[in-house]
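Missing here: one protein chain of the complex. Every other protein chain is in place.
By written order: A and B. Residues from 1 in each chain.
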Amino acid sequence: MKSRVLLALLLAATLAPACRRGGGDEILVGEYGSLTGTTATFGQSTNNAIQMAYEQINAAGGVLGKKVRVIVEDDQSKPEEAATAVTKLINQNHVVAMLGEVSSSRSLAAAPICQANGVPMISPSSTNPRVTQVGDYIFRVCFIDPFQAEVGARIAWEILHLKKVAILSDVRNDYSVGLQTFFRQTFKGFGGEIVAEQSYSEGDSDFRAQLTQIKSANPEGIYVPGYYTEVGTIARQARELGITVPLIGGDGWDSPRLWEIGGEALNGCHFSNHYSVDDPAPAVQKFVADYKAKYNQVPDALAALGYDAARILADAMTRAGSTDGEKVRDALAATKDFPGVTGTITINKDRNAVKPAVVLKIENGKFVYVTTVKPTGT
Amino acid sequence: MTTFLQQLVNGLSLGSIYALIALGYTMVYGVLRLINFAHGDVYMVGAYAGYYLSRKLKGDEPSLVGALVVMLGAMLVCAVLGVIIERFAYRPVRRAARLTLLITAIGVSLFIENGAQLVFGPDPKFFPSLAPRADFIVGGVRLTSEQLTVIAVSFLLMVLLRFFILKTRTGKAMRAVSFNLDAAKLMGISTDRIIAITFGLGSALAAAAGVLIGMQIPKIDPLMGIIYGLKAFVAAVLGGIGNVPGAVLGGLLIGTSEVMVVGYLSSTYRDAIAFGILILVLLLRPQGILGRTHKEKV
Partner (left out) sequence: MRALVRSVVLVAVLVLLNALLVGKLVPGVSISPYFLQILNLAGINIILAVSLNLINGFTGQFSIGHAGFMAIGAYVSAFLSITFGESIRSAFSFAPATVQDSVLLLVVLAAGAIAAAIAGFLVGVPSLRLRGDYLAIVTLGFGEIIRVFILNIDAVGGARGLGGMPRLANFFWIYLFAAATVAMVTRIVNSSFGRTLIAIREDEIAAEAMGVNTTRHKVLSFVVSSAMAGVAGGLFAHYLMYLHTNSFTFIKSFEIIIMIVIGGLGSITGSVLGAVLYIVLTEGLREFAQYRMVLFSLLLVVIMIVRPGGILGHRELWTFFRRRRAAEAPAPPAVPG
């Protein structure tokens, strides 16, 4: 018994702590994202943009006279890894703020830890309302799903004039579950009918069984609020089964790989998103140009939101005059009319951003801008 | 009714994949009494081999010949892999306790999976289109050319295998070895060689399944072998482990029931179905549908 305890002590002693603390002349910001795994492009895009944002900010003098350094941890697209990553960033690296995540499930796993430690967290792209409900240190710079689902319902009802729609959602994913719940409510509210509902799990690769059932209900369209990896395959298999009706989705579709996976099956499909590459506003075009120059890729909405989140954090620290968690939190909560690439951002009392959404149509590998939908009440 | 038939078709094409993989399991178990946990991962390597081969051959239009070349190439790669695994991981422990063999198999499986993540990257990759596409519609039921290819190729391979086992000398030797290893040795059969051939054959079939799946569902990733391997194993047990036609029957049954459950009940229990069937089989009729019981003598 005692030898075991001794052994444990010995190990603890020999493992010399290798903590990395921020030096006096650096501000350490933590970032956690899915750099690998099923939603790898989400994390990579966001990371690219965040790095670019801070490079530009550091080149212009930094924040409060200091350079910002981002420490990134990969959560492999898994919620439990997100929790571990955030714990490490807070406890070992002593970051003063946290950026992440794209996926609502992973944000939900990490948020309680940030909240408990008083570390302000900004999610660039998580749209499930529950994320910011975790506590007053949790913010987001994007719209939330009740609104996004409404946009989806409008796409179906007003743009495509569909009266009967089927839903195929990812049951393992908060984002998808939330979206389809709100979609169903809103669409029925317009007078539409949901003729079939099927589900799949993130990671599945065969959807024929569900699609065959959906086909037999004769929908005029299918709402697929999932992530790009499955959506592409779903589109392809749907066409193979003879389903010709359009698919509608949300920002989870936004990925440079969507077309690679789904190909021509996606022509004519629509989805709601946070920004459009074709937006002529000078700020957007400069962002697109800078990103292209640095990464040789067109930035997707995740990148745009990552960019905005990084810059809003810097702005809040400047306004607060400090990197202290409480002060930064208050400054974030007071953010008003911040000029972001994804629109003018004001953080409301629920710590969400109130912004319009764009509707994009997929045509031959390109996401074509269709229209903008403003949240009701603005 | 058409929906049901369509689901049946879906189930058959999925089931053919399981059947191909199950054949490898059943053959290896037959000769070595070993559950080769790594078999599902060989299937995954086959899919990746097919992926890289098809990218090499790319540029021209998808063609039937190209598809054939890719498949044969992948089968060759995995046959070699299977022989290597047997030689270096299983042969040294062949005479050891069953538990040791099992743990070794688990180790090999984990090694291949994690090695693949390292070498190929953990992100899913997407198979390019291999064969020209065409759809067949029979009374409202759609069969894609990929599905048809899967079913046809699987069937062909199974028939070839059966012929090989029943009519050739090596096949006979394999059956002798699976019946009684020591007696076969005494009769002058080079058991090491036969076992190597068995592994090679089983792995080649798994590779074919990998390429076929890549054609049908374009997504492949390093961990895809786990769940497919397990379900194929269940199929082998269902049909009677060690029994070749049993593996085919088991595969088709598992594939069809999975599709039916997902279509008519709920997709969340997709994976649990196979395990449920496994447990029922092992409790009620452990020798499987077509298997025979062995009495254990002391």
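The rule we apply is simple: contacts are C-beta pairs under 8 Å (C-beta built on N, C-alpha and C of every residue); 3 or more make two chains touch, one makes a residue touch a chain.
Remember, predicted model here, so these are calculated numbers, not experimental data.
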Contacts of the hidden chain among displayed chains: A, B
Option from A:Asn91, A:Gln185 or A:Asn218 whose C-beta touches the chain left out: A:Asn91
Residue ranges of chain B at the interface with the undisplayed chain: 33-35, 89, 92-93, 96-100, 102-104, 106-111, 113-115, 117-118, 230, 233-234, 237, 268-269, 271-272, 275-276, 278-279, 282-283, 286, 296, 298
Touching residues on chain A - with respect to the absent chain: 1-5, 7-9, 11-12, 15, 17, 19, 78-80, 83, 87-88, 91-92, 105, 108-109, 112-113, 171-174
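The criterion applied here is as follows: only the chains that are shown with their structure count from here on.
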Separation of chain A from chain B, taking each centre as the mean of its C-alpha atoms, in whole Å: 38
Chain B residues within the chain A interface of the complex: 2-3, 6-7, 10, 14, 121-124, 126, 135, 137, 142, 144, 146, 217-219, 221, 224, 258-260, 262-264, 266-268, 270
Contacting residues of chain A [partner chain B, same complex]: 36-38, 40, 76, 171, 198-201, 204-206, 208-210, 212-213, 215-216, 229, 233, 236-237, 240-242, 257, 260-261
